[in-house]
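Note that one protein chain of the assembly has been removed; the remaining protein chains are unaltered in position.
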Amino acid sequence: MTDTIVSYLAKFGPFKDLLEFLTESYGANGPTLFAFLIFLVGVIIIVTILSTIGGLGTYAERKISADMQLRMGPNRVGPYGILQFLADGVKMLMKEDIVPKDVDRLLFFIAPMLALTGVFGTLAVIPFSSGFTLTDLNVGVVYLIGISSLVGLAIFLGGYASNSKWSMLGGMRGASQIISYEIPIVLSILAVVLLSGGLSFGVITRAQGGWPHEWFIFHNPFTFIGFFVLFIGSLAETNRAPFDLPEAESELVSGYHTEFTGMRFAFFALAEYIEVFVVCGVTAALFLGGYQVPFNLGGDTIWGQLLQLGAFFSKTLALYYFVIVIRWTLPRLRVDQLMTMCWKYLIPIALFNLVGAGVWMWLFKGKSLFVLLFKSGTAAAGIH
Amino acid sequence: MFDLTLFFISAVLTVIGAIMVITTKDLMHACIYLLASFLGMAGLYLTLGADFVAAIQLLVYVGGVVILMVFAVMLTGGPHAQKQNKFGMIKTALMGNIRTYTIGGLTAVVVLLMMVKLYISIFKNYTAGELPNYLPTVERIGKSLITDHVLAFEISSVLLLGALIGAAIIARPRKNRIN
Partner (left out) sequence: MMGLASYLIISTILFICGVIAILARKNIIAILLGLELILNASALNFVAYTRFLNNSIDGHIFSLFIIVIAAAEAAVALAIVLRFYQIRETVHIDDATQLQG
């Protein structure tokens, strides 16, 4: 039952000694300073790792698409071309920073920052493991939905500030799409909140178990549908194909970031790839058991934490792979088809799911389908 | 210490944002300063121990209202829309001029005096007692919403439904009736 990385680390001996030393040296503010330092180190570690994952995401995307199209993909820089993203980053840094004439300079400079702020802000509540969570807010889900909508605003502002027709169209599409698809996402998350009885990711993850039959996706038929609603909505929220209308390259050159060059473009691209990781992680935490390991192997020790990290990252990266495969498999939707899909299909389905999950909780006292089917053998049901 | 830092940053963000909303000449910039003000408000709610209200502030205002405002700015011709109506009669700039700002400023002074008159007793007499600790409010709010305030809760859902349908009906283009 650890809430943050600080409360997890505070259990161990050396850290207690350090805490006492700090308390003696700095007076009453010792624990606060300790917490601040730990958070600083944790934030730096998480941001670095996630930026690397975002960079590797571009590499993985190119490599997987090359596999699917019988090409080689990047293979020059480093073993199997795995350092390609570093080369790309250096190229971005060296590029001339072009600011087109008649752009809205304030918004042009703010938009990429807003995109990165929105994405990195969500990392604060992602439950990587039971100990390695930056903070377990008791309103974590609401916070995550709220702060990640800064990305939608950034996309719109980027499109508007560029003073270009393509960017404008891309930005408008992005804003309407993100506003619309937030509704099915929130509704399907609400069903999970209803089942677990808490708004924080820690509570939701602890309400599930290590084995697949204890996950919320197999809890009842409604959550099984809700998982797919959430996944489709997340694809639209992060502007991934088949919903990548804001940057549809066959119609809009490059959409909202047509006029951005150099690091500003890199910020947008990085924000997109990290956001894909974030939504995959959120989906894994909400429906696929998050960091839960079978038999709670390792417990609270450091090996247990590493196992939990492995469980979380393997689930998330499997979803990430699936997202990339979807991008290179499905054709892009039209704008009206996009809106029809959201308002006429996903939202009614999500509403039905929410009501259905509530009725299920009322009828079966919150027992999962598996427990109901194998009521006689509790060992088979896996109740620990 | 941490609370004080958060309070200071949030207060500066809120106040500067609100002042820039009324001084900037660009409507789109005004929306962005309003966003800054809302973010600062969420921080202020956190320093007051209202975590759920802060999260809802983020969700509704940052995610909903500001994007809606920016979207409406674009759909009504952008911030640089025409500065007079189609008869060419009114030359007032859309974002206000000296006269309107004078009227607004005078009214603001009157309102400020009224509020000072109201607040002066609070400032003089109020002494901060022992403040309660920060406690999670989500459970208490949830229980309160379905027991004491259940009627207001239901009415607000009807209000939201009405707003949804009304907005959809009002904004729907009716081509045959445009004169």
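As written, the chains take the letters A and B, and residue 1 is the first residue of each chain.
As a convention for this text, contacts are C-beta pairs under 8 Å (C-beta built on N, C-alpha and C of every residue); 3 or more make two chains touch, one makes a residue touch a chain.
Since the model is a prediction, treat every value here as computed from it, not as a measurement.
Participant: Let's see if you follow the contact definition: name the visible chains touching the chain that is missing.
Facilitator: B
Participant: Tell me which stretches of subunit B touch the chain missing from the display.
Facilitator: Spelled out for subunit B, the touching residues are 3-4, 7-8, 11, 14-15, 18-19, 21-22, 27, 30-31, 34, 37-38, 41, 44-45, 47-50, 52-53, 56-57, 60-61, 64-65, 68-69, 71-73, 75-77, 81-82, 85-86, 90, 92-96, 100-101, 103-105, 107-108, 111-112, 115, 119, 122-123, 126, 128, 131-132, 137, 140-141, 144-145, 148-149, 152, 156, 159-160, 162-164, 166-168, 170-171, 173, 177-179.
Going forward, only the chains that are shown with their structure count from here on.
Participant: Distance-wise, how many Å sit between the C-alpha centres of subunit A and subunit B, to the nearest whole number?
Facilitator: Here the centre of subunit B sits 29 Å away from the centre of subunit A.
Participant: In the complex, go through subunit B and note every residue touching subunit A.
Facilitator: The touching residues are 1-2, 26, 28-29, 32, 35, 51-52, 54-60, 62-64, 66-68, 70-71, 74, 136, 138.
Participant: Spell out the residues on subunit A that touch subunit B in their complex, using ranges where they run on.
Facilitator: Result: residues 29, 32, 36, 104, 106-107, 110, 137-139, 142-143, 145-147, 149-150, 152-153, 156-157, 160, 168, 172, 175-176, 178-179, 182, 199 of subunit A touch subunit B.
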